[in-house]
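Every protein chain but one is kept in place in this view of the complex.
Chain nomenclature is as follows: A and B, assigned in order of appearance, with residue numbering initiated at 1 for each chain independently.
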Amino acid sequence: MLKRVSLIATAASVAALAIVASAVARPATVAASSALSCKKGVSIGMLAPITGPAASIGADQLHWAQFYFSQWDKNKKHVKIKLVQGDTQLDPAKASTVAQSFASNGSIVGVIGPAGSDEVQATAPILKKAGLAFASGSATRVSLTNGAWKGFFFRDVPNDGVQGPTAANYMASALGVKSGDSVMIVDDQESYSTGLADIVGQSLAGKGVKVDRESISQKATDFSSLVAKVTSSFKVVYLPFQLASQAQLFAQQLKAQGKSAIVFGSDGTFDSSKFNVNGSYISFFAPDVTTIKADASVVAAFHKQFPGATSPFGAPNYVLAQMYSSAVTTACKDGKITRTELRKDFGKVSLKSTILGTPIKFTSNGDLAGAKFHIFKIVNGKYETVA
Amino acid sequence: MDGERDQPQVGVDEWVASHAERREQRTGLVGRVQDELERLPRPAFYLAFGVAAAFLPVFTSNGYIVRVGFDTLLYMLLALGLNITVGYAGILDLGYVAFYGFGAFGYAMLASPQFGLHWDTLFIIPVVVVATAILGLLVALPSRRLVGDYLAIVTLFFLQFFVTVYQNGNSVSFFGLTRHLNITGGPNGIPNVDNFDLGGLKISSLKGYFYAALITFILVLFVVYLVDRSRTGRAWKSLREDSLAAELMGIPVNRLKLVAFAFGAAIAGLTGTLFAALNTAVFSADFDVPTVIIIYAMLILGGAGTIGGVIIGALVVNVSLEVLRTPGHATWIFYVLVTATLLVKIRPWRWLVIVLGGTIGFGYAAHAIISSIWPSSVGGQTSVGGGLGTFLHGWVLHPKNPMMVGNVTFVILVLAILALTLLQGWQRRLAMIPTLCLAAFVWENRLVVEPSITRLILLGVILIVLMNARPQGLLGSARVEIV
Partner (left out) sequence: MNWNLFVTELSAGITHGCVYALIALGYSMVYGILKLLNFAHGDIYMVGAYIGLGIITVFGGATNVHVNVVLMLFLMFAAAMLGGGLLGVMIERFAYRRLRTAPRIAPLITALGVSFFLENSAQLILGAQQQSYNSFSWPSSPIALNGFGLPAQVRVSYAQVIVVAGTIILVIALTYFVQRTQTGKAMRAVSFDREAAAMMGIDVDRVIVVTFFIGSALAGAAGVFNSIAYQQVFPTMGFQAGLFAFTAAVVGGIGNLPGSVLGGLLIGLAEAFSIGYISSTFSQAIVFAILIAVMLVRPSGLLGRAAVQKV
C-alpha cells in the first residue's frame, strides 16, 4: 500500500515539478538592454553567505541592505525597490547557481555582493554576460579590479593592496619593529585573510623583519598553543581575521599568558563591542560608525529592526544599497530602466556623506576612490585614531 | 486449486509464497498500471528519464533552470557512486567527497595555467578516473582490518586530511627540502580552468555541459545496471546482507570491498571533472562534510540499494532546496502541501470538512479579536500578492514588528506539533485547528521572511518525517527480518 502511495507521490511530485518549472520559466538570460518599466518597481539581488560558515557576516550584510531598502520604500515617491536574497553559503559553486538565477530573473537590474573574493571570481563571468552590475562590500582581493570586469564590478571597501602596506609601514615606523625583530602573522585560512597576510608578510620581510606565518581555522577558539610560541623577540602579532571575536580571544589569551607583544588587527576586526583589549591597534578605512554622531539615529533604527550585534562588513552594504537607489532614481527618470543603463549610472554615483564617515565614489576600475586607511589604538576600551 | 494454495508448501517461505495472492489483490486501473509497469525492463525507465531530462533545455531557455538541472545531475552521479559503496557493499563511506575533490583538482591541475598543462579532455578523463580509482583502493585498504563504524571514521579522517591539504596546498615543501610549491592553490583555489575540449569539440555553454552531464549520467547508469545484474553485483548484495555468510559461500569479501570502493571513487572522480569544467575554477569549499551530508540525505531518502532511488532522492532534495529560495514559490508550495496532506490523511470526509472549516473560521475569529485589542497586529505585509495574499491578509495576523513574536510562536509551534503526535483520534483532529492557524502565522511572519534559513529548516523536517514514515526510502524495499 505504501509502495503504491509512493508511486503516486513520485508521479505527483514530477508533475508538480513540471508545473513549478513552467511557472518559474522566464525568458532566458534577459538581454541587458531589454527595458523594464519602473512603475511596478525594480529588484536588486543580493549574494551573501546567509547560512553556512560565514553566516555571522553574511546575515549582517543582508540585514543592513534590507534595512536601507525598508527605509527607502517608506517614501511613496521613490521607485519601489525589492531586495531578492541569494544564499551562497560562501561556496563559489553555489554562488554561480544563484548568480545564474539572478541573471535569468528579468526584474533584477543590479546585484549587491558577492561577499568573498572567490565567489566574485566564480560569478563574474555569469553576471557580466547578463549585463548586471555587481558591487561587493567585502571582497578585497587586489586582482579583482585589474580590468577584466571593468564597468561591471565595483567595491566600496579598499583592497588589500592599500591596507597591507599601510599596516606594515605603521608597524615599522610607530611600533618600533626593526630589522631583526620578529612578527607573528596569523591568518584564518580564508582568502581575505591569507591575501592580507601575504602582502603584509612580504612588506615586512622586505624590511628585514623575521615573519612567522601561522594559520588557524575560523572556528578555532583556543589559541594558547600559538600564544605559547610568542617569545619576547616578537614585537607585534598581526591578525587579519574576519571575526573580531577571534581577535579578542587571541589578545586576551596573549595577555593572560603575560606576553608583551602588541596585537594589530585588520579591518575585519574593527568592532568596539567585540574587540577591546587595551593597547591593541586596528586599521580601518573609515572612522568608527558608532562614534559618528550623525549615525547615531541610523544605528539605533537598525538595531531596533535587527537586534543583536553587527560586524564591520555590514555597513558598507548599507552604502551600496544607498548608491543603487540613487542610480535607480537616475535611470528611472524616463520611466524605463535597463541593466546597462543602471550599470552606467551606478558607476557614476558619488555620495558626499555616508554613514561610513567618508564620501564614497568609484574609480574607473571599480575600486573605492581616495581609499585611505586609518590606524586606531584601543584606549580604555574605546577606539582612538592615531594615524 | 484453492486447496493447494491453502497448504503451506514445503521449502517455501510464507511471505514469498503469498506473492501470487498479493499480485491478485491489485485491482482496478491502478493495479493494471502497476502490472504493466512491473513487466517493463528497468532500462526502459532510465531511458524514459533520459529523454524527459533531455527535453528540459528545449522547453525552457531559462539559464537558471538548466543550471539547477546540471547541479542535480551531478548530485545524481555522486549519489549513484555512493550507492555502490553504501547501498551495494554496505560500507559506510563518510569520506566520499574527497574523491570528488580529487577528480576536480586533478582535472584542474591538468587543464589550467597552474602547471601550464592543457591536455585534451579525452586524455584527462581516463587519467583522472583511473587515478581516483587507485586512490579509492588505497583508502579502502584499511577495510581489511576495520569494520563498520570504525571504517566509517577512518574514511572521515581521510576526508578531513584531504580538505586540509586542498586548503593549504599553496606552499607545500616536502620536508623542507624542496622550495615551496603551489599545488592546490590554497584558499584561492585554482582559477581559469579550461572548458571541455574533446578533441576539437569544445563545450563551453551551459546547455552543452547539461547534455554532457546527462550523457555521462545515462552511461554510468547503464554500466551500474549491468554490474548490478552481474556476478559482482549479486556478490555485493550478499556481502551487504550478511558478510559472514557471504564469506562462507566462498565470496572473496575483501576483494569485493576494495572493488566497490574503487568503483564508487571512480564515479566521483568523473563527476569532479564535470564540476571543474563547468565552474572553470576549483575551490576547496565544495568538498567538505556538508556535501557528504547532502548526498547521503539524497541517497537514503530515495532508497539506498536501488538505482531509481538515486534519481528521485536527488530531484526531491535539490529541487526543493532551490525552489524554496523564493518566498513567493515557497508560500504556494507550503499551503498546497499542507492542504494536500490533510486531504490524504484525514478520513472520513466529515472530519476533513470540520478541520478545514474550523481552521479557516478559527483564523478569522482570532484575527478579528486580536486586531481589535492590538491594532498594531495587522500592519505588516503578506508574503505573496494576488488572491492568496488578500485571503491571507484577512485570515492571518501580520504584526508590524514580527521578530520577537515570531520567534516565540515558532517555539510554541514546534512544541504544539510534537504534542499533536502524542494525541489520538478526535483530540488530535481538534487540536489540529489551532496548530494550523499558528503554523500559518509563523510561516507568514517569521519563516518566509528568511527563506535561506527556512529552506534548511524544512529540509531537516522533511528528513525526519520521511525517515520516520518510510525508513527504507521512497523506492527502497522494506527488508524482511528473519529472527
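One rule holds for everything that comes next: a residue touches a chain if its C-beta (ideal position, glycine included) is under 8 Å from a C-beta of that chain, and two chains touch if they have at least 3 such contacts.
Because the structure is a prediction, the values reported are computed rather than measured.
Engineer: In the whole complex, not just what's shown, which of B:A20, B:L117 or B:V411 touches the removed chain?
Structural biologist: Spelled out, the listed residue whose C-beta touches the missing chain is B:V411.
Engineer: Would you indicate which residue among B:L37, B:V130, B:L226 or B:I457 is in contact with the undisplayed chain?
Structural biologist: With B:L37, B:V130, B:L226 or B:I457 as choices, the missing chain is touched by B:I457.
Engineer: Of A:V111, A:V177 or A:L249, which one is in contact with the hidden chain?
Structural biologist: In the full complex, the listed residue that touches the missing chain is A:L249.
Engineer: Need a quick check: the contact residues on chain A for the chain that isn't drawn.
Structural biologist: 50-51, 53, 55-56, 58-60, 186, 189, 213-217, 219, 221-222, 224-229, 243, 245, 248-249, 252, 255-258, 274, 307-311
Engineer: Pick out the residues on chain B that sit against the missing chain.
Structural biologist: 86, 92, 142, 145-147, 149-150, 153-154, 156-158, 160-161, 164-165, 168, 244, 289, 293, 296-297, 300-301, 304, 407, 410-411, 414, 418, 421, 446-447, 450, 453-454, 456-457, 459-464, 467-468, 471-472, 479, 481
In this text, only the chains that are shown with their structure count from here on.
Engineer: Which chain A residues qualify as touching chain B in the complex?
Structural biologist: Chain A reaches chain B through residues 2, 4, 6-7, 9-10, 13-14, 17, 20-29, 50-52, 84-87, 90-93, 96-98, 100-101, 103-105, 117-118, 121-122, 125, 141, 189-191, 193-195, 215, 305, 307.
Engineer: Taking the complex as given, what residues does chain B use to touch chain A?
Structural biologist: It is residues 30, 34, 59-65, 67-68, 71, 167-168, 186-189, 191, 206, 275, 279-281, 283, 285-286, 290, 312, 315-316, 319, 322-323, 325-326, 329, 333, 401, 403, 450-453, 456, 470, 474-475 of chain B that touch chain A.
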